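A short worksheet on the structure shown next.
Note that one protein chain of the assembly has been removed; the remaining protein chains are unaltered in position.
Labels for the chains are A, B and C, by order of writing; each one numbers its residues from 1.
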Amino acid sequence: MALEVRIGKRLAKVQLLNREGDRMKFEVDGRTYDLDMVEVEPGIWSILYRGKSFNLEIIPGSKPKNYTVNTLFQSYEADIVDAEAKYMEARDKAAFGEASNRILSPMPGKVVRIPVAIGQEVKAGETVIIVSAMKMESEFKAAADGVVREIFVKEGDTVDGNQVLIVIE
Amino acid sequence: MALEVRIGKRLAKVQLLNREGDRMKFEVDGRTYDLDMVEVEPGIWSILYRGKSFNLEIIPGSKPKNYTVNTLFQSYEADIVDAEAKYMEARDKAAFGEASNRILSPMPGKVVRIPVAIGQEVKAGETVIIVSAMKMESEFKAAADGVVREIFVKEGDTVDGNQVLIVIE
Amino acid sequence: MIRKVLVANRGEIAVRVMRSCRELGIPTVAVYSEADRKAMHVRYADEAVFIGPSPSQESYLVIDKIIAAAKQTGADAIHPGYGFLSENAGFAQRCADEGIIFIGPSPYAINTMGDKITARKTMIAAGVPVVPGTESAITSDEEALAIIERIGVPVMIKASAGGGGKGMRLVKDPKDVLSSLRAARSEARAAFGDDAVYIEKYINSPHHIEYQILGDQHGNIVHLFERECSVQRRHQKVVEETPSPLLTPEVRAEMGRHAVAAAAAVNYYGAGTIEFIVDEQLNYYFLEMNTRLQVEHPITERVVGVDLVKQQINIANGGKLPFRQDDLVQRGHAIECRIYAEDPDRNFMPSPGVIRHITEPLGLGVRHDGYVYEGYEIPMYYDPMISKLVVWGSDRDDAIRRMRRALYEYKITGVKTSIKFLERIMENKAFAEGSYNTHFIEEHLEELTTSRECDRTCEDLAVITAFLDHTNRLAAASVKGPEASPKDSPWKSFGRRNSINRL
Partner (left out) sequence: MIRKVLVANRGEIAVRVMRSCRELGIPTVAVYSEADRKAMHVRYADEAVFIGPSPSQESYLVIDKIIAAAKQTGADAIHPGYGFLSENAGFAQRCADEGIIFIGPSPYAINTMGDKITARKTMIAAGVPVVPGTESAITSDEEALAIIERIGVPVMIKASAGGGGKGMRLVKDPKDVLSSLRAARSEARAAFGDDAVYIEKYINSPHHIEYQILGDQHGNIVHLFERECSVQRRHQKVVEETPSPLLTPEVRAEMGRHAVAAAAAVNYYGAGTIEFIVDEQLNYYFLEMNTRLQVEHPITERVVGVDLVKQQINIANGGKLPFRQDDLVQRGHAIECRIYAEDPDRNFMPSPGVIRHITEPLGLGVRHDGYVYEGYEIPMYYDPMISKLVVWGSDRDDAIRRMRRALYEYKITGVKTSIKFLERIMENKAFAEGSYNTHFIEEHLEELTTSRECDRTCEDLAVITAFLDHTNRLAAASVKGPEASPKDSPWKSFGRRNSINRL
């Protein structure tokens, strides 16, 4: 079985060539890896590759088929890109427009202020919402010029991480 | 709903009188408890009772409806005694005889030696099997005089905890 | 003698105070807001009292509720921790009025040191060096201009009632004086309800070095040496160490004497900290006094060998200090890293959420003061500090190496943390050489927020692991039907395996 995985800006093709218990052979973009892979704790993999000991953490992301993968010094965002994922991406785009036009809450918090209203024109870089968490206020700005199409929250609301707050077209 | 719980040698009758979210009212053998009970970690309960903070660990045992419950200084074995439990107990007794006639492995380990054979008469206190784990050998003895009826393991076998090893009648 | 202590705080400091109480055999009472029912300090305490809604203005900061909780549980003493009510003279006075021991200094000392202008006057009178600047609150624009004329730019305008960087403005160019003054006053009014500000000479490339003080109620005061706190981001400390790599033995001893003089000027008792600003030529000036335990107190505890919370309790009990200045020595070197729930890759955005998995660093020379546990949800209402990692080494190099090792072992998933950022500080050349000042993070920000390069292998292994997790889930789903797939998730499957034969 072969799949595509998006990691950062790279789209990698990965394939499991062979598996005997924990001994697995993979091919990633033409390079072969003979691995001894064991999930030692939930979501934590101990990998032996050419005698070296690697520890990888894999954390399911907020969206389906999205992962955060941590190695010793790096943190990667990885997406499984299968047919369904491509369809979902297209559907989301149709429903909400380009991701860059949506303001998402990057963290749970409380809406402090919304200095814009539906229908209002905004410039790129203009603050459209201020969210407070842990004694810190964060301002979120429009990524491009546009018109405020939807505001899903109001001042004083508690929001979750990754919730769509405002759509700008 | 009322149930009987066996704790040590005591058979306690317990009943949930009222529940609003985490605030619960119980009756145990006629005494009433107004509690604020929250499961803070899986199997770990924080209980506030008359302003005192209690932490209880509840660990599913090896048999159904059996628990180990740890408070700050005690460790209790607790069994839920419902109709099914009573039936199972009767059935086990019919199949294997009194529990005292069965030699169970109390821990995972390796069978080192079985100095008895099927059909052999043994005296109470006689060693019938030696199991080794963690560099320690433990001898298990017959609880009463009898005849070895069944031996389910052989020397060199690896055994799990709570496995029936030998039946004496 | 104190028989029961109510800890009017939450998070790691509440647990830390309760630990010392437990060692002393003194029962503790926790107070908790709605968001904190599952918090560790509630679990750790012997008793717990609910005090209201999650925002601290409606719970941890409400004096009446704290006093009522103490009365209700029969607590005869209150430890305020740091933050919240710890530097509130009104609270300390109220405790006294109610016959409850406030484990901290007198209301007089809190008041005097809490107002920066009064503190400054007191220090000048006590012969402690202060930064050139105003001696009283600025009341007019003209006065501000005149002072800046006299001492020269750069200057810092500061809120008289302030702290934590609020109501502060740096003026480098005389033409910005008036606008900065107005901004500082408006911020001060909003934050503290008091728009009094004062002006000080701004020290370029300063070091922030503070002295730990202990005084008893019999007039004995000692210092427990310095802490170097110059690694700061937006006036918030990130890394602290002791001894300071900057000080010479002579300056260390002289600053210590001035720190004791500063505390003596307000008849100080309890634990407190004298903050100094120090320039590259080792000129030092009194900055302020914190009349409470500091976040970074553990490095002093490690190097000097004194449990500061136990001494606070001893002092509050009317006991004498069990040591004199000559008995105290710094041994080895200690460093503290503050672990925040924040994302250094996204401008240090706060990251509240559920702790999914945690592996704590252990072993020789490592102290870890935290309060979170697996499954705990860090609330969005309070400080983003998760824990404090403190290491000791036989010398500074040994301590830095040990901190690197401890950070390597420290894993938290579920929320973003500053661990990688701290690792890069420990690997930074300027830090390793001990040549840094309060501009350190700003000057090295790019380097400190850039991932270390990894060869292609790391990335490919990440791809493989994501692929494998995905295909494992697919396989599980196809065997059991889609609705069963969550239970076949590898997450915490061992727990489930143990309960699968039940019911």
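Here is the rule we use: a residue touches a chain if its C-beta (ideal position, glycine included) is under 8 Å from a C-beta of that chain, and two chains touch if they have at least 3 such contacts.
The structure presented is a predicted model; accordingly, all values stated were derived computationally and were not measured.
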Candidate in contact with the missing chain, chosen from C:Leu24, C:Ile63 or C:Leu282: C:Leu24
Selected from C:His218, C:Arg234 or C:Arg331 as touching the chain missing from the view: C:Arg331
Interface with the undisplayed chain - residues on chain B: 1, 3, 5, 7-8, 10, 12, 14, 16, 24, 26, 28-29, 31, 33, 35, 37, 39, 41-45, 47, 49, 54, 56-60, 65, 67, 69-76, 78, 80, 106-110, 132-136, 138, 158, 161
Touching residues (missing chain, whole complex) on chain C: 15-16, 19-20, 22-25, 298, 301, 305-307, 331-332, 354, 356, 359-360, 362-370, 373-375, 394, 398, 401-402, 404-405, 408, 473-474, 477, 482, 484-487, 489, 491-492, 494-496, 498-500, 502-503
Chain A, residues in touch with the chain not shown (by the definition above): 22, 36, 38, 40-42, 46, 48, 51-53, 55, 60, 64-65
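Operating definition for what follows: only the chains that are shown with their structure count from here on.
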Per Cα centroids, the chain farthest from chain A: B
Between chain C and chain A, distance of the C-alpha-averaged centres to the nearest whole Å: 32
Centroid spacing, where centroids are CA-atom means, of chain A and chain B in whole angstrom: 46
Chain B: positions in contact with at least two other chains: none
For chain C, residues contacting two or more additional chains: 492
